[in-house]
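What you see is the complex with one protein chain gone and the rest in place.
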Amino acid sequence: MGYRKKNRHVGIVGIGTTKFSSHREEVNQPEMIHEAVRQALDDAGLAIDDIDCVLHGNMELFEMVHQPDLWHTLGSGALGRDALRLTTGGTTGGTLVGAADNLVASGMYDTVMAIGFEKLQEGHTTGGITNMADPLWARKLQSGALTDQAACKLIAEFGEERARRAAMTYRIIMDQHACKNPNSHRAFGLSWDQIDDLMKTSPPLIGDLRLIHMCSQSDGACAIIFAAEKKAKDITNWPVWIRDHITVHREETLNLCNNYYPTATTHRFAAAQLYARNGIADPLAYFDVFEMYDPSAWWGVDWLRDFFLLEGDAHLRLVEERQIAIDGRMPINPSGGVLAANPIGATAMVRVAEAAKQIRGNAGPHQIPKPVRHALASSFGGTMWTVLFMLEKELNWQGV
Amino acid sequence: MHPNFDLSDCYTIQGKLALPYTYFAGSVGSIFLTTLRDRRKIMGIKCHTCGKVFVPPRQTCERCLEDIRDQWVELGDTGTLENFTVVRYADRHLPRRPPFVLGLIRLDGADTPLLHLVAGVVVDRVAEGLRVRAVFAAQPENTILGIDHFQPL
Partner (left out) sequence: MTIYFDVAVADIFATMPRRYRPEGAQGLQTTLGYDIRGEGRWKLTLAGDRMEIESTGDLSGCAAILCADGETFAGLTLGRIDPNEAMRAGKLQLEGDGEAFAATYRIFQKYSPPIPAIQPSQELLVLKKTISVHQRFATGPVFGKFLMGLKNRKILAIKCPSCGRLQSPPREACAICRVRNSEWVEIGPKGEMRMLEYCYYASPDPLTGETRETPYGAIGILLDGCRDEEVFWHLLRPDQLDKARRGIVLGDKVIHGSRLRPVWNETRTGSIDDILFFEIDEA
């Protein structure tokens, strides 16, 4: 890989997220975005003139506004500033963070604000996603991001009972986390005795993927401000450092042909590369928290194996033994994750924002009860697209 | 093109992209449009920092990045044509049959121009600086077409 070290360190210095919701009738798009922008600026103690460049991202077809970044200058603060628009499907938020990391690390800008948003109530999410498929073939066949391939794979390998129970266990742990997060869109207050009932009665979407397993369609925005090391230390007492990030994609998986669960996923490939070049031998031991882009409970369970490079049923045991709970050995998504809220263009960015807040120690009611020094955050996009981040509390990894 | 490829296999297929959308005007936008509809008044919002009056109104001054949502000012229905274009082709998404005039009208007391239709004047006589007045729609309309068009004073 053509991996190069950064010219300089990049810190997260300001974070803003709206409350996530199924409906935001009282604001239009730029007004909703501005809520996150204002919060991020206030969090960093900066004025808009301190920002050198504004990055903006969502998916056009979800709201069907062409070049929305132009309209959104009414709330984004991009007026008269350098600006870029990025869109990479579900990974958009991760790509925004990755781009901000690159732009600051390269020396191009000292301070960059990235904004991810979606107002999914305004459009038809599944219809919009289906339009990513090839118009001559796959648009006829695809149903958005809904698929039960992860369920098939888990059931084939571990049997119906164990696989279904693991997916529901994962779901309930995520709901318990979501109940603690005041920004959650969906927090049901599910209890353990509902597992058997939900496995049977939740409406099926595709095969073994039921409504209860799937993420929501949310409205919301996230803004994060990034600064170069020296500036970051001036701006805040608690910068969170982006140690490294990696982007891996395999666009032919779903786009046109060979729609079959790939034997080597981009998640596993990305994780292996990232850990190897950072000298992380045991990711389960190293990281204190993982904010995963988990669009469904089935994917959540399955991807634990890939992200932690596990073999056998180790990923299932993490779930079954509830070690992924907020007070467990490897807390996954103390925010409730994507199952709690999915404003798609913001979602991957919220993973980074939540992981950074865990490191700062001000995540709120869902702050995990042990010190957090090393955090992992992932992004996922439709065609097996991965962006994976390592965040650090201390600037002490040089020389690894 | 690679020599192995036979161009005789190339052709086109008719397609369509059709999806339902629901747009929200938001609180500020709704006040603007319902006032237009019910009271036939054009409202703007003033930023007290830079002093600019925005029409249509907005919640945030994008220059000062300040919340200005409550700073309403009432404007008259006269203004000046700042710029315009003559639309001379027909398309199903256009609001009028061609030829018609789309103008940028700065209302008296406003700092930003409003995009709207200019009618009641021979197309070739339209010029920058033309003084115009809003003509409100006869039927209630929940969009900017609550103003039917602008016409010369």
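For clarity, chains are labelled A and B in written order, and residue numbers in each chain start from 1.
Keep this in mind: contacts are C-beta pairs under 8 Å (C-beta built on N, C-alpha and C of every residue); 3 or more make two chains touch, one makes a residue touch a chain.
Just so you know, these numbers come straight off a predicted model, no measurement behind them.
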Visible contact partners (per top-of-document touch definition) of the missing chain: A, B
Residue of A:I206, A:A272 or A:L395 in touch with the missing chain, whole complex considered: A:I206
Hidden partner chain, residues of chain B it touches: 1-2, 4-7, 9-27, 29-31, 33-34, 142-143
For chain A, the residues touching the chain missing from this view: 25-26, 64, 124, 126-127, 130-131, 134-144, 146-149, 152, 156-157, 176, 179-180, 187, 189, 191, 203-207, 251-252, 256-263, 327, 365, 369
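Here, only the chains that are shown with their structure count from here on.
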Rounded Å distance between chain A and chain B, as computed from the means of their C-alpha atoms: 37
Of all residues in chain B, those that touch chain A in their complex: 13, 15, 17, 19-29, 58-60, 62-63, 65, 67
List of chain A residues in touch with chain B within their complex: 24-28, 30-31, 34, 37-38, 41, 47-48, 61, 63-64, 73-75, 77, 79, 119, 121-124, 127-128, 131, 135-136
